[in-house]
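Only one protein chain is missing from this complex, and each of the others stays in its spot.
Going in written order, the chains are labelled A, B and C, and every chain counts its residues from 1.
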Amino acid sequence: MSVITTSTDAVTAAPARRRPVYGIVGSVVVVAVAVLTIAAPLVAPHDPLAQDLTGLLRPPSAVHPFGTDELGRDVLSRVLHGGRVALGVSLVATVLSAVLGVGLGVVAALGGRYWDATLGRLADVQLAVPGILLALVVLAFAGSGTVALVVVLALGSWVLNFRIARVHATFVAAQPFIEAARLAGASTVEVVRRHVVPALGPLVLVAATLTFSTVLLLESSLGFLGLGVQPPTPDWGQMVASGQAQLAGAWWVSIFPGAALVVVIVGVQLAGDRLAERFSTAGRADE
Amino acid sequence: MSRTSGRALRAALAGAAVLLMAGCSGALGGGSGGAGTDTDTLTLGLSRQLTSLDPGSSGSIDGDATVQGAIFSSLTKIGPDQKLVGDLATSWRQDSDVQWTFVLRDGVKFSNGDPLDAATVKWNFDRLLDPATKLTSGPALRAIIARVDAPDAHTVVVTTKKPYLDLDERLSTTTFTEQKWVESHNPVLEPLGSGPYQLQSVDLENGATLVRNPNYYGDRPYYDKVAFKVLGTEAARVQALQSGSVDAAIQLDPQSLTQFAGSDRYTTGSQWSSWNMTLRINETKPPLQDPRVRQALNYAVDKKTIASSLLGPDIQPSSGQVLNAPYDQVNPDLQAYPHDPAKARQLLAEAGYPNGLDLELALSTGTYIASDPIAQAIAQQLGEVGIRIKVTTAQFPSWVQRSYTDDVADLIYIGYSSGYRAPAERLRIYTSTYSQSHFSDPAYDALVDQLTTATSREQQTNLLDRATQEFHDNPHVVFLWPQPLTWAVNKNLDWVPRPEHWLLPQDFRPKNAD
Amino acid sequence: MTVTRHEPSPLEVGPPPGAPARRPRRRAPLSARYVAGRLATALVAVWAVFTLVFFSLLATGNPAQLLVAPDAPPGELERITALMGFDRPPLEQYATFLGRVVTGDLPDSIRYDESPLALVAERLPASITLGLTGLLLGTLLGAAAGYLGATARRPLLRRLPLSLLTALDAIPSFFLGILLIFVFAIVLRSLPATGGGTLAHLVLPALTLAVVVAAPVGRIFRTALLDVAELDHVRTARSKGIAPAAVTARHVVANALPPVLNVLGVQAGMVLGGAIVTEALFGWPGLGQLSVSALNNRDYPLVLACVCVIAIGFVLVNLAVDLLAALLDPRNRR
Partner (left out) sequence: MTGGHPLLEVTDLRTRIKEADVVDGVSLTVGRGETVGLVGESGSGKTLTALSVVGLLPRAARVVGGRVALDGQDLLALTDKRRRAMLAADVGVIFQNPTVALNPRLTVGAQLREALPAGLRRDRAGARRRVLELLDQVGIARGAERLTAYPHEFSGGLNQRIMIAIAIARSPRLLVADEPTTALDVSVQAQVLDLLDTLRADLGLGVLLVTHDVGVVADRADRVAVMHAGRIVEQATTAEVLERPAHERTRSLLANVPRLDDPAPPPVAAGGRPVLEVRGAVRQFRSGGGAPIRAVGGVDLVLHPGQALGLVGESGSGKTTLARLVVGLDRPTEGTVLHDGDDPHTLDRAGRARWRRRVQYVFQDPYGSLDPRLTVDRIIGEPIELSGTPAERRARRERIEELLAEVDLPASFAARQPDQLSGGQRQRVAIARALALDPTLVVADEPVSALDLSVQATILALLRRLRETRGLTYVVISHDLAVIKGLCTDVAVMQGGRIVERGPTEEVLGRPEHPYTASLLAAVPGRRLAGPAVVPTSA
């Protein structure tokens, strides 16, 4: 007997779920890049800072697989070392942003109207200033340093975590099991510790992948504008900028670090999508 | 969709469309004539954002000064061949050590038709000399000029405070506007001058559009219309050239120039300029107060290699002074410090720093040609003699601001250009009283003061040689090189590069035009 | 299976059990009170931003230093500083400045010697043009890709547009901009690389901005379409026997718009931020470029005007999005 599909609506496409393989590929890419950059001193063929004024802007070759830059430095080694900075700074900023956002989100959700209104307004204010503009102001004020950079990146991204945490914490707080815990004698702090924070965990992890992409984008944009990590320390955004003028003649100076950025962001997004899907199916398991 | 919500949606969409169109017309109406598309329009790329078109504001030559140079006229001017000629003045003479008389051209008019006479010139000087104004050209002139008189409509008499041999050349960048106009307009954005062009529109961040001044007294410039485009970064300049949207641009990184080597559209070039690059040293820090340390810095940098690889094969290091031939008169006896790392290490050891020291080198983003790689290369070479360099970068304004304070970085990569060749002015930049100097050298200051008030050319040359020798032996900078003037200019255009970095529209004409 | 799942009896009057007493945020969004409340929030936001930026800038140094010629005699700096009032205590400067803002008598831009509002107003059309074009283009691209992603029968057509947008979204704006310039301006020479003024100049920066908007809009629209298509009332519509396309148009698309609007509100902020990089990259004569330049020049009356206008713009866009969403939902109407 032939299979008959009886749903005839126009919106019939089976949810084109990303197959897990994409998530796995994404995770593998992220892990691979992370390993390569952490191991940069071991795997990089050259000193990323070693100049060769007689070999400027050499195209890719066996000695320099990614070519050399405007000071004759090996681009491959700089891309590898540049990842340490870009990914490290972004990771720290992501963690800071998650802690800040989730902390404030829980306070807003459970701290009563006053806190909710105040923090909500604060988030609105934060959102109303583009992250880049705020970064320009703060970095002009504090100077370009790693600490300032991390703070700026966290400031530019905590609102997402805040909103996700606030909405979800509000949802969790409205669940009967929270009242059950209160009836069992739990204080607000205990309710948060026992029920709210564990419930937020998976979501925060998914949000962290989003935050990480955002932060990495912002970090590289700042690097591109010359406000990020300072030379000679290599950084992807900064490297793209340094080769921008030579794009027609020496494309490799910009393209390789830019491509590295794209690969990491795609990898993180794929891994994040997979995570999101896993947790959302887990959440539906009992229906 | 229900009728009401449908209507609401349509209204919203219509509103958005109207906004969009309003925006378009606003944005598109602002500037007309796409660059490079209009054959009657000459499009020139500037490297610096404009700050002010007020003739009383001193600006960067590769920026507002060039635009001012097309709009205003001055008493004297320097031609493309470096010769000083009259502009508003038909003749001038030095009456005494401190008095000069300029005879003005007849019938000069501003672009709005108002006359420009000696009284106008006097009012302009009075405006600059008035200590109450904020005009940035004022203070320097106040140091030189005592008073300006206009005994009749054609005669301007300038009285200096002390003898000043180069006043005629010094005044080649002092330009004039009209009192009545300034009182009713914002001269920063609405200049009125008597030069070959008049302003049509200006956007300090992005450029200006000029049209020919019908009342101009001099040779009629070839192009009716000129668009200056601010291309603030190397990448912007390169991209503008690559996409063919400018006819000429200067201040290109030599490495970028190679991209245009085979271009069928542009000729490129590189030559000496009036711009002299050094590392200024902040001597408020103890190690740098020792002349041996400063000499060591000079020995440690391989100026020749850096200049030839990063600035162009023809660029030679400065000969141990802050002046370059052929633009400046130089001291022929001086030589560049040779690259001698051993000597540098020895001097450092003698000064008590056998293990080297840590210094900061501050850069201004994109202000000087190839400054980032140059700084990295210098840092590497200094590192080889044990001087560990941390390079910091800041936007030009904050970098400059910091350079005025004693908190300035230990080393800054900086250069000075000039629109005129008064030797005293070139050396004064490195006296200890200069706002960006952070050292004390009374002997050198005294020599420059004497040079400023020299009353004869022989005396001037003598004093110049003594001052440069003094500065060479007890250096307060790391002598580097002249920044080259690099350019890419449309093959069909005739143009003589000017070492001062002027990119004046009146200098351009098509190759085949007569 | 959710279909046969027993519906719990309707909630009784009162707040949801356990939740801290909270009123639904959007009760009567179109009432004057609601709009006034939102505008008040906007004012508070603008004031907070203003204060933050004011003190940050004050801390970065004395703007008078930039007004003084390099060869100015000693004392010139102090003179200008006093003239501009930069030597007063910070709080006094703040109070003075705030007072002038409130009375509408803004101090002139330091660099332009003109009212910063006039300068901002001059740049605003260009920014709005770029921003709106980017937003509209992105929305259209995203909506088309999302619609195809939910309804197309061919797997390729269903996946490709959305995947393409997602991939483009992973390219940082500055890098995408560079690539676009390289391809269209340098290799093909079909579009100008930098500057503003003509429609041709608008294409590349608008495309760069559109990508930022398109991918999230596309994803959300697709998800919303699929979710709404599963709702009971769509089943009701299907039971009426009307054509599938009509079901989609009347019942699915309209109900899938609110999440898209929400995303647009957030993305509008991204566009405002992205415009700073994009305008710098493409030399687009807009507000982003003006604010960066003003910041570099320590022209803080102008910086404040720019930042405040950008913040107001963001709040207004979000207000508009909220109002539009409310307009589209009759439940919010009476």
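Some observations on this one:
Keep in mind that, in the parts below, contacts are C-beta pairs under 8 Å (C-beta built on N, C-alpha and C of every residue); 3 or more make two chains touch, one makes a residue touch a chain.
As the structure is a prediction and not an experimental result, all values here were calculated from the model.
When the missing chain is restored to the complex, the residue among C:V101, C:A214 or C:A237 that touches it is C:A237. Residue positions on chain A in contact with the hidden chain: 1, 3-8, 12, 14-15, 175-177, 179-186, 190, 194-195, 198-199, 285-286, in rising order. For chain C, the residues in touch with the chain missing from this view are 1, 3-10, 12-15, 17-18, 23, 27-28, 229-242, 250-251, 254-255, 328-331, 333-334.
In this text, only the chains that are shown with their structure count from here on.
Ranked by separation of Cα centres from chain A, the top chain is B.
Between chain A and chain C the centroid-to-centroid distance comes to 20 Å (mean Cα coordinates, whole Å). The distance from the centre of chain B to the centre of chain C, each centre being the mean of the chain's C-alpha atoms, comes to 39 Å.
In chain B, the residues that touch at least two other chains are 239, 242, 395, 398. In chain A, the residues that touch at least two other chains are 140, 241, 244, 247-248. Of all residues in chain C, only 1-2, 5, 16-22, 41-42, 44-46, 48-49, 52-53, 56-57, 59-60, 149-153, 155, 158-159, 166-167, 170-175, 178-179, 182, 186, 225-226, 228-229, 234, 238, 244-245, 247-248, 252, 266, 269-270, 272-277, 280, 291-292, 295-296, 303, 307, 310-311, 314-315 touch chain A in the complex they form. Across the complex, chain B meets chain C through its residues 1-2, 4-5, 8-9, 12, 16, 19-20, 22-28, 30-35, 49, 51-52, 58, 131, 134, 136-140, 142-143, 186, 188-189, 203-206, 229-231, 236, 239-240, 242-245, 395-398, 400-401, 404, 428-429, 433-436.
Contact residues of chain B toward chain A in the complex are 233-235, 237-239, 242, 253, 255-256, 258-259, 305-306, 309-310, 365, 370, 372-373, 375-377, 379-380, 391-393, 395, 398.
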